[in-house]
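A single protein chain has been omitted from the complex, and every remaining protein chain is retained in its original position.
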């Protein structure tokens, strides 16, 4: 019985083992389920509520309703259904989060890969530029950029992406530096693999682990940053049901209608927590050394 | 060592120049007219045009940048478009508040976060570990301003223990510092725990145990210092985050610091003020990081001898 | 007329470090006959690996020439070098670090073929990989396995199969067995000797294990701080070591033989220091029991003291 | 510390200090630079002009004892009050008055208040002569404004740059300390000509966030919130320790169209369609909690010249759709709407976005920072449609209409609708230059009707001015111009 199990395992990649360790991590699995649930909600939001009628339509007759039968999670100060807004908010937050990460990851990865692989002057130049961006706290940078370009989804996305680039560049660079020195890279060079071939086939696949971990954690940070920007008035307009914007809008009513601030707040906390749990879980799974 | 510090200081120059350029460029992109802002919504167009001329706003971007930098290098950061007062004066009056926030924030995070992290690692798999990890997780997941508002509601309104907004007394710094500390605290708890766990697996810890050293000595004498080395660097990075996070914290608690100054100035396109504030923040971060690096060379003998030899 | 496959002339590799110029390989010249094995021994840090890498031009030499089949490879352009690489390969020390953990066994072995455009079709490549696996004694069922599932011995076989994929003439083996257990080590050594016989391979075999090097090499070169201090046939070296360092080295080897127990030994004092900005003269002098003032001051050339026996020592 | 404050709360009889929360710090307290309501209301406690406005809005002699007009009302002769002291201890002279006006006239920020003044000359030590460009009804109101304050000539000349931070006027309070961005500390001026104020120590504290301010008020950290958010009213009124007063502001919010360029130019049907699509009651409720009032006219009700029963559009989405089709957009359209990203502007436009969506108009709300917004929309008129507000500054229709609709003032932050209608110009000129109140009133009534019919812009709501304070504070009242007359306040038993 055991033998056959083993043989089967032999044909599975490292991913299988990572996933197995990940699956044993209860907290990480909880995070994953939570995130999956959020994603499902985001994807199927249309089936749960109507965007136009529930999430956007003002209804002054039903302002600030507490959670109850008519409105599951109550309504906000424009009489919009909070349940509908929070589920469409999942769509927006995840969309911005994922897209931001994708943009800053791809730009950061290219910069980091070039810097790490070629080293020397190229590295020095690129990293000094990254240093410049790193030396400005990212929220200040984001504030300046949004102020310059104006509030709005795409500008917000751009601002967040720009401030995320240096972090990814650094991570990619350092993991490339560790991988680069390994003998299998030298072996690949010995049989004539080109630089690009080495980066793409040998180095990047081996540095993907920390990058994925960073990506999940960064996404969590991004969601938090959006809400902070909303708070200082540089977020999205309220016609977009984004959680951070909901939160800062609800702030003025928080003493009287606490549900309005709790609902999006809890949504943010859950999403961020799920991402953190996944990121931590992945890190542990990829680095079994951390566990006994 | 001096050479090392000198080199690091020199390396800060291009970074600062780079930052100044980026911010200047961003501010130039920002729509809005400082002259209009200054004169208010009821000003006449002629008056605005005249003032623009006076302020040198109709010159080429690069000319303006080089003029600004030239003055800045001579120590003249210019006058605020908004208040017409020297920028340096305004900065100096605001900076202490932000610095207090950031330092006490990070201090609190260190004083609470590191011991919890150690405890959590030492008691791995126990309820203490689970609770502190859970705590750290929740701490990282809460938006800072939300936390700030909740703290304010609880501690100043409901319990009536602390002032709600800044009023110049030290007690009014307590809530903001806690708010600001939470994020870094979470990072430090997790970081300390994981480096500690890593260190505990090292051979020299096994050697220490094989010597017959009691657990306390093993943890505090042998493991802790090694585990703290990477944590020290994290503190530097977190200090930067603190200065950034201060923006939010200052607006929640109405503290007049660099953060609120930044936001008002960015919004009003007060270029000299924004430039100076960002440069100031960046400079502070660089200096703190340099200090941490110097500290690092002193606590890590490996790095230390490297520099002492290099001298 | 001996058929020389490789010749180095005054090969030098210096690294510049913060503390000064590190002479990793300093003025090493040797010739290597086709089909033979040159053992390179010496203590850790004496420049063995660096020599191997410079010979393959994985590192650019600071000075000197490397003639491969009579051609100076230092002068080749990048594409020419890539072509040349097919004839010269390397096997690495650490079977854990030297194969890409993210690729399956068959991919690892096929990669050199793919990169060099040999065996264009998938099937061809597949059968070639199977053939290679068989050659190195890897069961076919591991083709889709990943390296971390395999033990060190099997991994090292993968490394060998990969090196053989391009049908090289010459292989630099950088301590290929030192990370392996004795029983596995023997398996690999046998395999390498068999392959050499079958394919007429030429090896440079780097190691610090004297018993291994004696076993596999025709000729042995002893290195000390970047320099060759003695070079002769394997038999001659063990029977008649001339350099004091070689003597000490041989004497220090623990022999699994009860007879040597308790025998007084000539232990060296001190350790190899780092070869940063070395002084001229014999680099072994500070540890040498026979050192005289003549040993320092000017560099000691490698001299042929008897036919085929080269040594760099003023005493001989 | 907080402990001591707490102890003080219950017995307020002997308190002589007051802390007022303001949302933003004035950039300067220089009377000649003041241009925002916020600044006026603070500076009003520091300065006094020849004319003074009472809490009930009536105009009484201030630093001038009396004044007389010439026949065609283009010259005023002021008799100065004697023995008036400035904060620096000097006594006011005619030279100070002349100097103050000269400085105000030269300033770029005072045009609206000093626009009618030609010059001010000294007659003798106690008399000055003011010449006007034209006879101007609201002139006394203007003279009561901070922009026309009288300041010490020697103090300004000693440090013209620093004057904004350390103003020397003749008002009831003098500035003691200004901690930038944090607070402005003042003390009662002992030699004030009406006698020293009852509140001796006055602090203006900057608290940007309204929730924080409210918490601070409930805790007794501050005593007054100068301009409360409508959303906070419920909290304030339900707290027995707090008092609250409100009134309608002399400003109004409106939806403005670019009448000359772009989408809305020459398309009155489209503008009217939008007018029918707007439910002002909902806006009032959603944006201002129903506090304040719905605006039906471009002249706020408390101004001279406001029409009695202004004609306005009904909320009628069907009509809107029909007009939309007639205007050439049967399938709806998309409009970009730049919006200033602060306070009521955002809320009102949030609601507009939704209401217009109901009739098939998609509105892209482009949030902009104030500076950028002012430049693009207000000054350069690069917009199709936007939410704006203007305030009367003086309770006279002229202030809120003349430069807004006159073709001489197109663009440049004045006539931002770019409306160019000779009939309007004519009516505006009657309103400004005619001295017959009846004629003026009639002209303004017609003006309002034309603006309504052409849907030049759509008045939406008049915001409230709310003021909240400690319940023990006597005399706290909300004024339509957001002022707080601290001189009238006191701590009662």
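Assorted remarks:
A, B, C and D label the chains in the order they appear, each numbered from 1.
Keep in mind that, in the parts below, a residue touches a chain if its C-beta (ideal position, glycine included) is under 8 Å from a C-beta of that chain, and two chains touch if they have at least 3 such contacts.
Everything that follows uses one rule, which is that contacts and distances are computed from a predicted model.
The complex appears with one chain absent; UniProt names that chain "ABC transporter ATP-binding protein" among the candidates "Hydrogenase expression/formation protein HypC", "Heterodisulfide reductase subunit A", "Na+/H+ antiporter subunit G" or "ABC transporter ATP-binding protein".
The chain omitted from view is touched by exactly one of C:173, C:249, C:282 or C:311, namely C:249. For chain B, the residues in touch with the chain missing from this view are 125, 202-204, 206-215, 217, 221-222, 225-226, 229, 299-302, 305.
Mapped onto chain C, the footprint of the missing chain covers residues 43-44, 151, 153, 181-187, 189-190, 193, 208, 210-212, 214-216, 238, 248-249, 251-258, 260-261, 265, 267-269, 271-273.
We adopt the following convention: only the chains that are shown with their structure count from here on.
Traced through touching neighbours, the fewest hops from chain C to chain D number 2. Ranked by C-beta contact pairs, the top interface belongs to chains B-D. Among the chains present, the centre nearest to the common Cα mean is that of B. Here the CA centre of chain B is 53 Å from the CA centre of chain C. The mean-CA centres of chain B and chain D are about 39 angstrom from one another, to the nearest whole unit. Shared interface positions of chain D, defined as residues touching 2 or more other chains, are 211, 368-369, 372. The set of chain B residues touching two or more other chains comprises 30-31, 149, 153, 251, 266-267.
Against chain A, the residues of chain B that register as touching in their complex are 14-16, 18-19, 22-23, 26-27, 29-31, 137-138, 140-146, 149, 153, 190, 194, 197-198, 201, 240-241, 243-245, 247-248, 251, 262-263, 266-267, 274, 278, 281-282, 285-286. Across the interface of their complex, chain A is touched by residues 210-211, 214, 229, 231-232, 234-235, 281-282, 285-286, 339, 341-342, 346, 349-351, 353-355, 357-358, 365-369, 372 of chain D. Here chain A touches chain B in the complex through residues 128-129, 131-140, 143-145, 147-150, 220, 224, 227-228, 231-232, 244, 247-248, 251, 254-255, 261, 265, 268-270, 272-273, 276-277, 280, 289-290, going by the rule given at the top.
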